[in-house]
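Every protein chain except one is present and positioned as in the full complex.
Up next, subunit A:
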Amino acid sequence: MIKHLLSAADLDAVTATQIHDIAAEMATVAGREVKKLPTLRGRTVVNLFYEDSTRTRTSFEVAAKRLSADVVNFSAKGSSVEKGESLKDTAWTLQAMGADAVVIRHPASGAPHRLTHWVHGSVLNAGDGTHEHPTQALLDTYTMRSRMGKVEGLNVAIVGDVLHSRVARSNALLLHTLGAKVTLVGPPTLVPPAFGSLTPSLGVSYDFDSVLPHADVVMMLRVQKERMNAAFFPSSQEYYKRYGLDSARLRRMPDHAIVMHPGPMNRGVEIAPEVADSPRSTIVEQVANGVSVRMACLYLLLGGRS
């Protein structure tokens, strides 16, 4: 078993499927009256968050607590980090406190990689800059498997601000590993040609409408309005017209196709409210599945090695 989970590229198909299988078992815990397993009793999991992310932090926290781990939430805000403490010094502090696993969210790409040099425990990347978010890819593929029955052979369109999206990178890598076909869709400013080299079979398209009829899964990405100011696209309206997922586009998707979004959404910018709320949307499921998948990751990284 791998010691750290830094990138979706760390996962082979067997390991990813194993995580999915364990997640399916973990999901049953959520339905019990006592939502707790003793698996990680006595283990300490630190949530080290240098960026605000209530959704991801809470998901990891719930996952760790359901496995009976002791959870420490370390937020950079109001901490020694704000006083200038380095990541290395923070890591040493966590090490001294006996952290068995550190879940890190950081605005700098590669920060989790750097952290592995300074702590003995497992490091889980909960999102680093514009690099990766591997547990999101695991929960997304788990959701696809739950809805579609498989991942292998699916046509997945990842649409929007690919350039700045850690979700897109991790999904592209893991979906390739699991045998899906991925097409990155968006304006050339947000889907540079270099992204075509991420995996051997990756497609790039600037024409959303031509991709839609062949997509089994359409994964919409959040588009930040400040990108408009940086001239990545002229206006929200133009973006929505060319790359937004509205009802008309939803109708052009195959009947079985689903709509995904990692959240948080910009309704009316990349996705229409009625599409986000439609039965074909998996957005709420993704959140629920996140806890199960993160339980599976913590179990494998910590429990699996005990």
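In the analysis below, contacts are C-beta pairs under 8 Å (C-beta built on N, C-alpha and C of every residue); 3 or more make two chains touch, one makes a residue touch a chain; residues count from 1.
Here, contacts and distances are computed from a predicted model.
Chemist: For the chain omitted from this view, which of "2-oxoglutarate ferredoxin oxidoreductase subunitbeta", "Sugar ABC transporter substrate-binding protein", "Dihydroorotase" or "Phenylacetate-coenzyme A ligase" is its UniProt protein name?
Modeler: Per the UniProt record, that chain is "Dihydroorotase".
Chemist: Tell me which of A:A108, A:M148, A:M228 or A:A288 is the one touching the absent chain.
Modeler: Considering all chains, including the one not shown, the answer is A:A108.
Chemist: Decide which residue listed in A:L87, A:V159 or A:L175 touches the omitted chain of the complex.
Modeler: Result: among the candidates, A:L87 touches the missing chain.
Chemist: Which listed residue (A:E51, A:D100, A:E132 or A:D161) would be found touching the missing chain in the intact complex?
Modeler: Here the residue in touch with the unshown chain is A:E132.
Chemist: Considering the complete complex, identify which of A:P192, A:P234 or A:P254 is in touch with the unshown chain.
Modeler: Checking each option in A:P192, A:P234 or A:P254, the one touching the absent chain turns out to be A:P192.
Chemist: By the contact criterion defined above, which parts of subunit A meet the unshown chain? Give residue numbers in ascending order.
Modeler: Touching the chain left out of view, subunit A contributes residues 86-88, 106-111, 113-114, 116-117, 128-132, 166, 169, 192, 194-195, 197-198.
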